[in-house]
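Apart from one protein chain that is not included, each protein chain of the complex appears where it belongs.
Moving on to chain A:
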Amino acid sequence: MEAQKVNYLSEINELLCTVKNDPSLAGQVTEQSNFIEDFGIDSLDIVDFMLELESQFDIEVDFDAFDFDNLTSAKRLVEYIRSHSVTEA
């Protein structure tokens, strides 16, 4: 279970580096990370970030229902992905 979480975080971290176009963010995401405050994900980045998450984890987000607070903690985001992932269900 722990290894699985580490993989999620690592893959999310890679997406973050791509969306922010900032390789120095590699290895920065922890369970406590707040994507908004810690990495400056703003309203322009959010859509790219979410669409990349969808593609990477084979999920489809209902944007009109997605809770913004899921981006305030990497742990919460991983839980969201796992609960919406076909392979995890």
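Methods note: a residue touches a chain if its C-beta (ideal position, glycine included) is under 8 Å from a C-beta of that chain, and two chains touch if they have at least 3 such contacts; residues count from 1.
Convention: contacts and distances are computed from a predicted model.
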Q) Quick one: the chain not pictured, UniProt calls it what, "Probable dual-specificity RNA methyltransferase RlmN", "Membrane protein", "ATP-grasp domain-containing protein" or "Lactose transport system permease protein LacF"? A) "ATP-grasp domain-containing protein"
Q.
Contact with the hidden chain only, please: which chain A residues?
A. 40, 42-44, 46-47, 50-51, 54-55, 60-71
